[in-house]
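Okay, handing you the structure first.
A single protein chain has been omitted from the complex, and every remaining protein chain is retained in its original position.
Per-chain numbering from 1; labels A, B and C assigned in written order.
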Amino acid sequence: MTYHPQFGDIAHLGHIELRTSKFEESLAFFTDIIGLHESGRSRDSVFLRAWADYETFTLQLTRAESSGLGHVAFRTRSEAILAQLVRSIEEHGIRGEWRTENFGHGPAYRIASPDGHPVEIYFETTKFQPVGDQTPGYKNMPQRYRPLGIAPKRLDHLNLLAQDIKGCRLFFHDLLGLRVTEQIVFEDDEMGAWLAATNKSYDIAFTRDRSKASGRFHHLTYMMDSREDVLRAADILVEAGVAIETGPHKHAIGQTFFLYFYEPGGNRIEIGAGGYLIFDPDWQPVVWSRQERSKGQAWGLPTVSTFHSYGTPPESAE
Amino acid sequence: MTYHPQFGDIAHLGHIELRTSKFEESLAFFTDIIGLHESGRSRDSVFLRAWADYETFTLQLTRAESSGLGHVAFRTRSEAILAQLVRSIEEHGIRGEWRTENFGHGPAYRIASPDGHPVEIYFETTKFQPVGDQTPGYKNMPQRYRPLGIAPKRLDHLNLLAQDIKGCRLFFHDLLGLRVTEQIVFEDDEMGAWLAATNKSYDIAFTRDRSKASGRFHHLTYMMDSREDVLRAADILVEAGVAIETGPHKHAIGQTFFLYFYEPGGNRIEIGAGGYLIFDPDWQPVVWSRQERSKGQAWGLPTVSTFHSYGTPPESAE
Amino acid sequence: MTYHPQFGDIAHLGHIELRTSKFEESLAFFTDIIGLHESGRSRDSVFLRAWADYETFTLQLTRAESSGLGHVAFRTRSEAILAQLVRSIEEHGIRGEWRTENFGHGPAYRIASPDGHPVEIYFETTKFQPVGDQTPGYKNMPQRYRPLGIAPKRLDHLNLLAQDIKGCRLFFHDLLGLRVTEQIVFEDDEMGAWLAATNKSYDIAFTRDRSKASGRFHHLTYMMDSREDVLRAADILVEAGVAIETGPHKHAIGQTFFLYFYEPGGNRIEIGAGGYLIFDPDWQPVVWSRQERSKGQAWGLPTVSTFHSYGTPPESAE
Partner (left out) sequence: MTYHPQFGDIAHLGHIELRTSKFEESLAFFTDIIGLHESGRSRDSVFLRAWADYETFTLQLTRAESSGLGHVAFRTRSEAILAQLVRSIEEHGIRGEWRTENFGHGPAYRIASPDGHPVEIYFETTKFQPVGDQTPGYKNMPQRYRPLGIAPKRLDHLNLLAQDIKGCRLFFHDLLGLRVTEQIVFEDDEMGAWLAATNKSYDIAFTRDRSKASGRFHHLTYMMDSREDVLRAADILVEAGVAIETGPHKHAIGQTFFLYFYEPGGNRIEIGAGGYLIFDPDWQPVVWSRQERSKGQAWGLPTVSTFHSYGTPPESAE
């Protein structure tokens, strides 16, 4: 009997590996300006997290020839569900690879999205344990808030450019159980898909790459508690001489407040806040037409053209 | 084989029926000062909702001899899960009652918490359909935002006073699958329990009634998008001559920003914002001791004594 | 002996008369969507104010053939200073006109700016007296805050397009004592001037009209307490179907948070917040070059082209 993955089987986005061709500059940027915390190092990577991320890390920064996505990993609801999802994936004729030697988490099963983005699922994890002055004043928080740089609260989502939006959407919905929350469909052409593993309005998004490239990375997002924090982040970037690509402004899709810029390696980063939660278990995807998207972002800001043309390439493209 | 309800079986808090002994004043308060929208009426009730609530209503205001909780209803993940939960409940020797004639939703199965609070579960529902000038500018929102009064975004949670905190906690965890997120335990005495059906840090809470009463109602909460909105709500209440019980301030538990006051019928109402989301599928409850709770709220505000002594009674107490 | 007007002689911007060719629509817009309060009417005008404005009115909306500035009025520090300023103006060879029959304030002396904008100065005024449910909960506020529409707090400033920026700057500095706070100078060509009568960074601004017109009106601004309020205003506008010209974003000049749109008559309106206060009594104007202005607004948003080309005409142009 075929298993039908359901909403909740994937508990949440776990971490993102980002390749950077300017490793030292990128690392300084993420620690000093963004304000992430270092959890550890391997030969070519540094592992980072925001102060309220509960796992050992949420960002793996890896020294590489080119910048772009290394891989993205999602944590399953349980060990049993991980095994079930893997069986189900393989029954669909997809053969992934188990990776067992991982910093901060247990065995991960790696597959590729239809556009070639490396995707891992895992369950076993090492939760962050604060030591010394990391001990939080609020015992329901994993770590003390450190007011240095932008200091985002937690990893929120990522956006991947793709040629095959429909394929990627079905991959995450059919094989992993994510909920399709919003879509852009131009006439019959799928241009974007937003999917959620949680009550958030999205944990991963795919938008159409208008270049001919496949498997490119669009952006990852760390979240603040308030829109005021995002406005403050914009000032911090200006003061640091970092060019802002677009924002702060509100997305029509997802209703999140956004601010986009590039880390030194050229990967696009977003600092966000807000959005809406979805509680309806039979939520129907909100579908946006070409005409509706022509209105730009929520308050009318035109979507910048680089949004459709700029991404960082997959490793295989090096 | 016994079914073990799991996290996600209950999709979310659906609505709350509030009895009020000052029906007309209460109704005016919820529509004019809070800024809820009326969806319909029955003989003794008016049905209300916040602008971003997706169902027909989230608050049923009922004319009654005394004020307090009418009932609280949770929506299940699916029709099949509703049936499964009912079977499971009955296997535990609890015999509920099906209520089939309901405004805005389908059949609901009513049981009582160990402290006697009426609790319903249902799946079938009528989603809100905007008409005319209710049509939202943002198509992912159920209704146009109307800037009148406090205008909260959505129903968030409720808090029930109870003598038997442990019983209520186990009832919602074992029979309905909610996640226990935080607890107060004084020595071996359970004083409070926070439980979630969603990624929010709680959807229902139980706190110890320090009077001898059972089944009393503590408060219900509508949510704003930002803490600034809560500060603005405080000004609206002052301008309307409504006494604030406590806040705005931040809860240590749940980290939500709060503002408490009473509607004319005497039921306690909260306007809130913020808090944290739980993504960890094997989250362990955060347990607060007497000594930790003696520090008051997040920034040191002492918890007001009325919090432990004031509640509105159950219907059976009339 | 020639009197040299000094900073403080003009106490503040008093009110603005705005002509509108769509009187009924404009009035409905200012009362229902902006949330201003009506204080009274004359034959062709309605007098409006924000809830925290202390005078009888700050906006006179006048039925007219074309939309644009009627006049702008500033209140002097005292009756004696008013007389002194008038003497001084006349010694400069400028002959104004006393207007004695005014709604809400005493005699006003009317002159024209070098670009032809009608400017009045007055001292005697009728302060707003709340009655009934206008009585504020906070006795240091002139009126109860009414949570309806955008509900700005107070009038802040206006911006006038001009051909002769230098002339307008000198007029307000030399004849009225305002402080020049910021300027735009392209090579030797003055493109903009910001002047303050108060500790705010500006109460009036002049920017170069890149059309050939003189005496045009750029915008007037009502102020909110927080940037969150401005973001909320943007949602209110979208929900009301009002097109946003640009923003919300932060001005580099003045550091104010802005949101621009048009009232039905076509006059540009701003809802703002924030900015900086100037305490330094020997403040030197901050001068921005062409190259510095090419960076756009504070966080990089390009200045919209309509900002330099669109304005509403003077009455004489009808």
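Rule of thumb we're sticking to: a contact is a pair of C-beta atoms (placed from the backbone, for glycine too) under 8 Å apart; a residue touches a chain by one contact, two chains touch by 3 or more.
Here the structure is a predicted model, which means the values were calculated and not measured.
Novice: Considering all chains of the complex, which shown ones does the missing chain contact?
Specialist: A, B, C
Novice: Specify the residue from the set A:190, A:228, A:245 or A:315 that touches the hidden chain.
Specialist: Looking across A:190, A:228, A:245 or A:315, the contact with the absent chain belongs to A:228.
Novice: Residues on subunit A that touch the omitted chain in the whole complex?
Specialist: Against the left-out chain, subunit A lists 35, 136-138, 144-151, 226, 228-229, 232, 235-236, 238-239, 241.
Novice: Identify the residues of subunit C touching the omitted chain, counting contacts across the whole complex.
Specialist: Touch set of subunit C with respect to the missing chain: 7-8, 11-12, 52, 54, 75-78, 127, 138-141, 182, 198-201, 225-228, 252-255, 274, 276-277, 279-282, 286, 288, 292, 298.
Novice: For the chain that got dropped from the picture, name the residues of subunit B it touches.
Specialist: 227-228, 231, 234-235, 237-238, 243-244, 247-250, 257, 259, 298-301
What we mean here is this: only the chains that are shown with their structure count from here on.
Novice: Which integer distance in Å separates the CA centroid of subunit A from that of subunit B?
Specialist: 32
Novice: For subunit B versus subunit C, what separation do you get between their C-alpha means, in angstrom?
Specialist: One centre to the other, that is 46 Å.
Novice: CA centre of subunit A versus CA centre of subunit C: separation in Å?
Specialist: Each chain's C-alpha centroid was found; their separation is 45 Å.
Novice: Counting only residues that touch at least 2 other chains, which ones in subunit A make the list?
Specialist: Within subunit A, residues 226-228, 298 contact more than one other chain.
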